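Read the structure below first, then the notes.
One protein chain omitted, others in place.
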Amino acid sequence: MRARIGPWIAIIVGMIYFLVPLIATFEFSLRMKRGEYSFEAYRIVLGDPNFQASFTYSALIAVAAIIFGVLLVVPTAYVVQLKLPRLRPLVEFITLLPLVIPAIVLVFGYLRMYNSSSWIPLTNSVRGTDFLLTCAYVTLALPYMYRAVDTGLRAIDVRTLTEAAQSLGSSWPRILFQVILPNVRVAVLSGAFLTFAIVIGEFTMASLLNRPAFGPYLQLIGANRAYEPAALAIIAFIITWACMGLIQLFGGGRQNAARR
Amino acid sequence: MAFLTLESLTKTFGNQTTIHGIDLAVERGEFISFLGPSGCGKTTTLRMIAGFETPTSGTIKIDGKDVTDLRPNQRNIGMVFQAYALFPNMTVADNIAFGLKVAKKSSAEITKRVKEMLELIKLPDVGARYPYQLSGGQQQRVALARALAIQPKILLLDEPLSALDAKIRISLREEIRAVQRALGITTIYVTHDQEEALSMSDRICVMNDGRIEQLGTPFEIYNYPTTRFVASFVGTLNILNGQVLDSTSGRLGIDDQEIFTARELGGASTGDTLSLALRPEALSIGHANGGSNNLNGTIDEVHFLGSVVRIRVRFGSNIVSLDTFNRPHSAPPERGQPVTVNFTREDILVLDRPAI
Partner (left out) sequence: MAQTTVEIAPSKPRALPLTWLGVVPFMIFALMFLILPAGYLIIGAFQTPDGSFTLQNIANLNQPTIIKAYRLSIAISAASAFGGALLGFLLAYAVVLGNLPRWIRPTMMTFSGVASNFAGVPLAFAFLATLGRSGLVTALITSIFGINIYRYGFNLLSFAGLTITYLYFQIPLMILIMTPAIDGLKREWREASAILGASTWQYWRMIAFPILWPSLLGSFLLLFANAFGAIATAYALTGSSLNIITILLFAQIRGDVLHDPHLGYALALGMILITGLSNGAYIWLRSRSERWVR
């Protein structure tokens, strides 16, 4: 059967809708110098110390969130799979909660619970707030991270691997780090890149927690400059593309969707 | 006049020809099996009959009418698929009624017909259930009922039992055949299980590599295969290489021993190597059997299979297997023991020349 005309029209219209904003943004980002196309906007943006600082900050928080998230999720998914399958519905429900409770509501709750007059005054110190932001990002990424790891664990035969390792006399930290983690590396990596893509430009939580992250920086530039935001949008698109490309590369496949 | 005819049917996918000009005439009410190894083109042929694939060339006629260019929904054919193709969103009754509803039959007629069909497949009480509430075997029976409800001219089945376990397969194939006989519907049954084909069919069409190798009754196919492929695909067959010593008297050399065939070896000349087929059940040990051919060899292997003992005998470069009944009072022969294998001239099937 040959392709009919309808699907082609759908695909072409879809492509136009998705490519035009990218082309327009790129074209706009080149117009900084009057009368000629130049990469001036990129030069300014990339040379801006605030750009470098905020990007580094967000990247660090993202990496922290990824490590924390993996350490939190892998043992849980492992134990649920192997020892306590009764807990599965509860754990899955919890991991879906971040999709149910909007990010802005969560951070509102954090600000109330961890403010200076509470039992755990995290927002009192810079380190404490960074920790809070990291935890907030772990929460945001929880549904995706958990699903990736859980799928990865299902694909390997956890029980056999564990029993084999135990019969060879491995202790549980060794089972976790030397047997289970390497086998779900692909899943963990795709969860990690997805987390990075979600977190790197996150605005709401960083802004409300008053941290100098990349998202609030973007917003600030957007409010005050003309051409630099377009350049930043292109950079952000490339970062997202790189994360998704890496997921594909590692065979992650069909992960999706972040919170906004 | 045959009921269903395929005339030099050819199918090419891209630049690869999968079906190389098939000719076939199926009589009204006949049950024909397509038997062949995976990828030989059974499904493709069936799908062309159904109308899901357009033949590259050739014609398909049903009841004298050329249907080659008709769409599937205009052909009035019933089809049962390999995997469970029941509509999951409908109850069993609705599944069976689907074709009738589409044909705008009255609801009284539909109810009556659905009831009939459920009784035909011996599942009168499952009408209200959904497919996922049925076992695999029950689902295939419902699929059969659904295909038959529209009173099709032809019934096509594509390996309908291959996803089921062995016990159900046997009982269900008997049931399918019984239903087919009762309705007298012209049926094509695709399978790669030779036992299924042998036990169910009026005729078997053995396919290989997009061609029909042999068409015949199960008796003919099993006992008189015409090609080496058919002989080796149908049944466990012993194949010996024999040197033609004298083609008129049918004298053949098996390594350094001699045997005779019942007929002349027309077309073969002295020194040619021929493939000979011998069925395990045609062979016996010792001279007592009365056959005029004897081969001396040694026992290579003995498999005790319960009521039957399968013995492998080696003559030089050739090996044959034969079956003897288990006799509780005499021990089976042992490995290494010299034996004589006896068979009649008629038991030798001369196949095509072996590929060098």
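Order of writing sets the labels: A and B. Residues in every chain begin at 1.
Note that a residue touches a chain if its C-beta (ideal position, glycine included) is under 8 Å from a C-beta of that chain, and two chains touch if they have at least 3 such contacts.
Please read these numbers as outputs of a predicted model, since none were measured by experiment.
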Touching the absent chain when the full complex is considered, from A:A64, A:A148 or A:I247: A:I247
Touching the absent chain when the full complex is considered, from B:A103, B:A128 or B:A178: B:A103
Touching residue (missing chain; options A:P21, A:P85 or A:P121): A:P21
Omitted-chain contact residue, chosen from B:L9, B:I60, B:M79 or B:L144: B:M79
Chain not shown, touching residues in chain B: 50-52, 71-79, 81, 83-90, 98-99, 102-103, 132, 143, 146-147, 150
Residues belonging to chain A that touch the chain removed from view: 1-4, 6-8, 10-11, 14, 17-18, 20-25, 27-29, 72-73, 75-76, 78-80, 83-84, 87, 91, 94, 96-113, 135-136, 138-139, 166-172, 175-176, 194, 197-198, 201-204, 208, 215, 218-219, 222-223, 229-230, 232-233, 236-237, 240-241, 243-245, 247-248, 254-260
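By our rule, only the chains that are shown with their structure count from here on.
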For chain A paired with chain B, centre-to-centre distance based on mean C-alpha positions, whole Å: 57
